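Structure record follows, encoded as structure tokens.
Here the complex is missing one protein chain, while the rest keep their positions.
Entry: subunit A
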Amino acid sequence: MFKSRYYYYLIFLNMLANIVVFVPRILLDDRRNGALSAMLIAIPLGLMISYFFTKFMSKFPGKGLPEVLKEVGFPKFLTVPLIGLTALLWFSAGILALLAFTDITKRFINPDIGVLYIALLFLLLVVWASKLPTEKVLYLLEIVLIVNVPVIAFLFLKAIMNDALSWPDMTEASTYIMNIPSFDSLAATTYIFTGYINIVIFNRVFNEKINMRPFIFVIFIGIGVVLTTFFIPIGYFGFDGVGEFNFPWITATDAIRIEFGFVERVFFVFLLLYIGVALINVIVHWHVGLELILSILPEQKKKKKFKWLTKDLIVLLIIASIYMFIQFYMDETTVFKLGEWWLRLRMPNEYILVLAIILYVWRKRR
């Protein structure tokens, strides 16, 4: 028996986590080349796809995407690559978020600690948690969000209400609205609305139809998140100067000052809160990826030796070692390039998958 609020948690999680996975940087790099117009297209696009896919999935209560495909008789030779590709996309989402956050931790929280330790620490938690049963991942998500989001929301508010925010700079940014939309920005913005995809697995625990009435809040909060993601760094660092930051949003929180709030430099409070959000984001993505992969892998034979080495652990260890490899053999610029490419590939892939499934089922029903 699962309440639909968990579905909305999943959507909000992605909205919060976009700051970590290069979305602000891509948008701000494009600020003269059609970021804003791309954002305006991405908002209805992202919202519409999530609405329709959720509607579609809630016709099959208690079933994940693998079960749904089996039920509607989707061709077997297509099922495996389809699910494999989604799993791959979702694993790499986790890897990228983890890479970025390791970088942030190393740079801002504790520069004296080795990357290896940060990476191991994060992996230990993430691998353990993404092997949890699906309900437990949701409980974990709820706890993290309830603990962190009120304070994060307060800081967002504080960032917007700041006197030092420069409104002429933000207005100047909005005068670029007539530019031709840029594809990179479109892909980056739709990431903010992509939380609905998690339902391909989490629908297994939603035994009832998801209540779509609160979706109206998703629209408003989504628009708010997209706008703050783009405009807040511009307001703080100026339209001309904002392009030079690696993590514009995270650096922008360093411009917020709460004089009598225990810690004057809000930046650190914000980072500590974001550890939770970034890691639970990775956990959710890896959990979805893992469950999808497990659904297409053949049944495991009973082993005598190495009983603890189950196939979910093997999958996760492979993914973890890919992460470790990138972490140690690639520099920041390459990681950013990877992130950019991932965002570029993600959007068309995801939308083709979703549309293909919906269209197939729709035609079959006719």
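In this section, a residue touches a chain if its C-beta (ideal position, glycine included) is under 8 Å from a C-beta of that chain, and two chains touch if they have at least 3 such contacts; residues count from 1.
The definition used in the following text is that contacts and distances are computed from a predicted model.
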| item | value |
| --- | --- |
| Hidden chain of the complex, named as in its UniProt record, picked from "Sulfurtransferase TusA family protein", "NADH-quinone oxidoreductase subunit N", "Xanthine dehydrogenase family protein molybdopterin-binding subunit" or "Ger(X)C family spore germination protein" | "Ger(X)C family spore germination protein" |
| Chain not shown: contacting residue from A:Thr79, A:Thr134 or A:Ser166 | A:Ser166 |
| Residue touching the undisplayed chain, where the options are A:Phe237, A:Tyr274 or A:Trp342 | A:Phe237 |
| Listed residues A:Thr251, A:Asn281, A:Ser295 or A:Gln327, member touching the removed chain | A:Thr251 |
| Touching residues (missing chain, whole complex) on subunit A | 32, 107-108, 110-113, 117, 120, 124, 128, 164, 166, 168-169, 171-172, 175-176, 178, 236-241, 251, 254-257, 259, 264-265, 267, 307-308 |
